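The complex appears here minus one protein chain, its other protein chains still in place.
Entry: chain A
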């Protein structure tokens, strides 16, 4: 396997007195789903935010293809091929599906928007995700939770980013919709994207993750292979140590 696309080296981030991330190392490869799990407050969303350019680390480096990069804003990360789907999805309810997918990256034809090209591309992205969005000119407010998730992912895929960061994509979804989103993630991996999947639902992740990074109190507690047992993950997340865990690599 080639080297990692995106790496964190010794990344720390604090919010006031709270140490959200402490000296975190992580690597993301193409054709791979890296899951990040942890209990509430373990620093998962902060880690996603650092990768996506929403948070700037206080210390440490973000490396893209081995070279340090400065991710100032989601727009900068985006331009470097790192797209994120945030927990709150960041969709504008009053805008329709096409407008949301292209928000901030609209196609223009001369001085005016090229609605035809955008509508076609939106259909192409949604088809590629085998999405069940019936109509792209309806405000996203009218869509179901799963459909909104699909729209947010479609937006992330615009311009074929190399890394897709998904923050808690299944948190607000039902059983069937969760399965749809997990299918979507497998499809992203098959298409060669590097996927970072942040979740606290350890059970969901085992289905799709190639590697599972466990955060606890802002530190990387452990990295498991994708077939780690539920008990091991739970133990690592909560700190209830289970001696002799088989997949433990003893990173730290």
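Definition applied: contacts are C-beta pairs under 8 Å (C-beta built on N, C-alpha and C of every residue); 3 or more make two chains touch, one makes a residue touch a chain; residues count from 1.
FYI, contacts and distances are computed from a predicted model.
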Per UniProt, the name of the complex member that is left out, chosen from "XdhC family protein", "Xylose transport system permease protein XylH", "Membrane protein" or "Phosphoribosylformylglycinamidine synthase subunit PurS": "Xylose transport system permease protein XylH"
Option touching the unshown chain, where A:35, A:136 or A:163 are the choices: A:136
Chain not shown: contacting residue from A:6, A:71 or A:91: A:91
Touch list for chain A against the chain that is not drawn: 54, 73-75, 78, 84, 86, 88-96, 99-100, 103-106, 108, 111-113, 115-117, 119-120, 123, 126-127, 130-138, 141, 155
